[in-house]
Structure formats: structure tokens, C-alpha cells
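For this depiction, one protein chain was excluded, whereas all remaining protein chains were kept in their positions.
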């Protein structure tokens, strides 16, 4: 893990929603404002390409490097937000 | 081999109209759609006019998931393809997906997308380049996205021959139909109105520098001094006649009857340009005598040398002032691979209405022995139309479309 921007220390669910919408849009049948924290990205209509774009945007905005398997290991918004915050706190501690 | 190839659906995205009826209502009366560039700040460049499509909101037409991963050119192509399929009345499941394909012509690909990614790459760094850059700009993107959106599992094709490519795509679609496909969506699109695209056009050296929308693009006029770039294109549904009849196709706009293509000799060879030969091949292919042709949709490059070559080729084939000639792209500017498919749409709509759309703004130069349909439209029974397209680098293509009873 390496990073440069230390001012943004928390990655929120709203950050994730915003980045998903900017980078990949939303499926017409899916309400991102609904109860989706534990839905899998795939059922929300985000396939691996959309997740790669999303991951790239998170990396750039938050100054972190995500593991290649981050979306495989964290297939839902809740677990992804948790994992990214762990990366961010590791960054600040370092 | 002898079965006819029919045009059974059309879709247009042009500066003069998004959708066939809007497009035709503007085109038939010769209304100018060229204006100042708005897609980027062109004020510092020597050319500042374009044929832009205004008011196109991709999210009104396309799924939200598709918009971030597509260049404008692909969005326009997808919307025009949707219109063409709807127009042809293709019900899902009526045709074997493996028997349906897509052939498009490309010019610059998703060029605005590419420029935006180049900007991120060089100003912010490699990690700022989008995942979608891996396909959003490349020349095959429109055929790929159209095949995915419409479930076309048959052959896909992409040709690039500058402005002539739009006709070459149609010819390749016909080849696929003759080899057994039942339906091919085909056409061409370009939309590179961005700073790197503009720099490319400027270095091409044939761009108009006029600031007057009505005086900037004047093919076959003594004042011809280059072209204005435009954006958009058209999509046609071509079907094998038997298959179209079997499924009860509701509209037959016409027959794709003939095609010919050549490449000009290398400059300095002293040999004749290839356009006349391309026309001859297309007419022979259509088993069509020159006297049967009711209108020629000319390429209309609007530089004196190219205008002269084209006028001479038309006169050589048809005789002096023997056939009405028109350049409706005077309303839209030149759209590279999108230009000629739009002309083919205009040609079949001319047949439908019995009206030849005009070459707007142009006063015919005395230097050309053409019967130019200038300024005002002309009522005429149009049964057979010849569409010409010439591309930078010497590409000449000619297509004959014919009315079907």
C-alpha cells in the first residue's frame, strides 16, 4: 500500500455510490439509494469491467492501491467500504 | 446470388435531425445546419464552424450503464441503430441471431473519448486512464456495441476508407447477405469534434476557414474553398429479399442494386482518377444504363481540384447536364464515414417523396457541366439514385439504389 493524499481518511457508502454512478452509471432496474449494502455488485448490474473502472477511480481519489482481488474478496458494498477503510487507516498509521 | 438486397429500415443521427422524419423535414427544404463549434473552444483555431447535433442527451435514449463507457459517436450509432431496427419492425426471436450481423464504417473511432484519456494520461498520469479506453475509442466499437445491444450473433465487420467507407460498409453487408446472413445492420458514424480531431482536419489542409455558416462549404461553386466537418451518421437495415418477404417486412425503401470502388493512382502518375471507373462498375453491377439514373448524390468535396474531378467523372458517364446532381451534405458538413450512409437515406427518401433535396447555399460554377439541384428542392420521379463518396487518400465508392415496386 502506498498513498499520497492523507486528508481524506474515510471512505463512505455515499462515496461509493457517487463513484459508481460517475464511472459506471446505474442499471435502470436498480435503486442505489435503496437497501443495497449487502447486495452483490453483480446483482446490482456491475460486472468486472465496471468494477475495474470503479476501483481505478477509488484508487485515484483516495490515493491508495487496491489488491487485484479486492472485488472478488469483497463482493458487496458493505464489505468493500470496510476493506477500503482498513486500507486507509493502514495508510495513516504508516 | 440473384436475390435482391433490400433496405427495410433506416435510422439517422445528423446535424439536420435526429430521427428520420426530423432529418427529412429539414433536408427536403435545404435548411442549413452548420454553425459555430460548441463542443470545444474553437476560437483559437483558423476554422470555427461545424455541423453539430444539438440537443442530443444520451441518457434519454440509452441505458445508464452504457453511457459512461461510450464515446459520443457510439451513442449516436446506437440510437440510430435502435431507430433502424424499430423502423424495420424486427421482433426479437423472429430471425436466427446467427443470421443477423452488423457492418459499420469508421473514420476516427471514439476520438473525443481518446482525446480525453490522452489528456488525463499526459496531464495527470497513467493511472488516470479509464478502463473503458481499452475499447471505447477503437474503430470496432460501434459494431461491437450494436451487436451486443441488439443480440446480433452473426458476422461483424468494420471498414475504414475515409469518407468512402460508408458505402464500402454497405457493400460488405451485401456480401454477408449473399453468403447466407438474413439481416445486416450497416452504416457509418463519426463525431470527432474535439481539439485533436480539429488539429487533424486542419492538417488535412482542405478545411474551410470561413466564419459564415451559409458561405463556408460550397461544392461546385466558384467560391468553393474547403469543407466544414460534421458529426453523425446513418444506419440501414439490409435484408435478403426472400427473408424480408418471409417475415413480412412492412417497409421496403429500395434495393441496394450496385456498387463499385476504386483507389486513385498515386499522385504524379498522370493516370485518370478512379471515380469514373467506380461509377461504371457500380452501374454494371446494378445492370443499370446511365440513362436510367434519376439523381446523383455527389461527394461534393468543395475544393476546386476535387470538384473538377468529380464533375468530369459525372459528365463522362452521363453526358453534360444529363442527370440532376445534388449535395445535401452542404447542410451538415462532411461527416467522414457517416456522410455517405446519410446520403443513401436521403436517396431512398427522395424516391418515397418524389423530391430531390437541394444543394443549399451553392451557386453552380460555370466551370462544371452539371445539372445541379441548387438552393431549392426539385420535384422529380426518382426510381434510381447513384450515391458517390470519395475519401482522402484516393478512395472512390459508388452505390446504386433503386425503387422496388
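Each chain carries a letter (A and B) given by its place in the written order, and its residues are counted from 1.
Just so we're on the same page, a residue touches a chain if its C-beta (ideal position, glycine included) is under 8 Å from a C-beta of that chain, and two chains touch if they have at least 3 such contacts.
In this section, contacts and distances are computed from a predicted model.
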item: Hidden subunit of the complex - UniProt protein name among "Peptidase M48-like protein", "Actinorhodin polyketide putative beta-ketoacyl synthase 1", "Quinol oxidase subunit 3" or "ABC transporter substrate-binding protein"; value: "Actinorhodin polyketide putative beta-ketoacyl synthase 1"
item: For the chain not depicted, the shown chains it touches; value: A, B
item: Sole residue of B:23, B:85, B:368 or B:395 that reaches the chain not shown, by the stated touch rule; value: B:395
item: Selected residue (touches chain absent from view) among B:134, B:209 or B:381; value: B:134
item: Absent-chain contact - pick from B:3, B:67 or B:196; value: B:196
item: Candidates B:68, B:274, B:328 or B:341 - the one touching the absent chain; value: B:274
item: Of B:32, B:143, B:243 or B:315, the one touching the omitted chain in the full complex; value: B:143
item: Touching residues on chain A - with respect to the absent chain; value: 47-49, 52-53, 56, 68
item: For chain B, the residues touching the chain missing from this view; value: 40-41, 44-45, 69, 97-98, 101-102, 106-109, 111, 114-115, 117-119, 121-127, 129-131, 133-135, 138-141, 143-145, 147-148, 150-162, 165, 168, 172, 175, 192, 195-204, 260-266, 271, 274, 277, 281, 336, 391-395
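Basically, only the chains that are shown with their structure count from here on.
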item: Length of the line joining the C-alpha centres of chain A and chain B, rounded to whole Å; value: 42
item: Chain B - residues contacting chain A, complex; value: 63-69, 127-128, 130-132
item: Of all residues in chain A, those that touch chain B in their complex; value: 22-28, 45, 49-50, 52-53, 56, 59-60
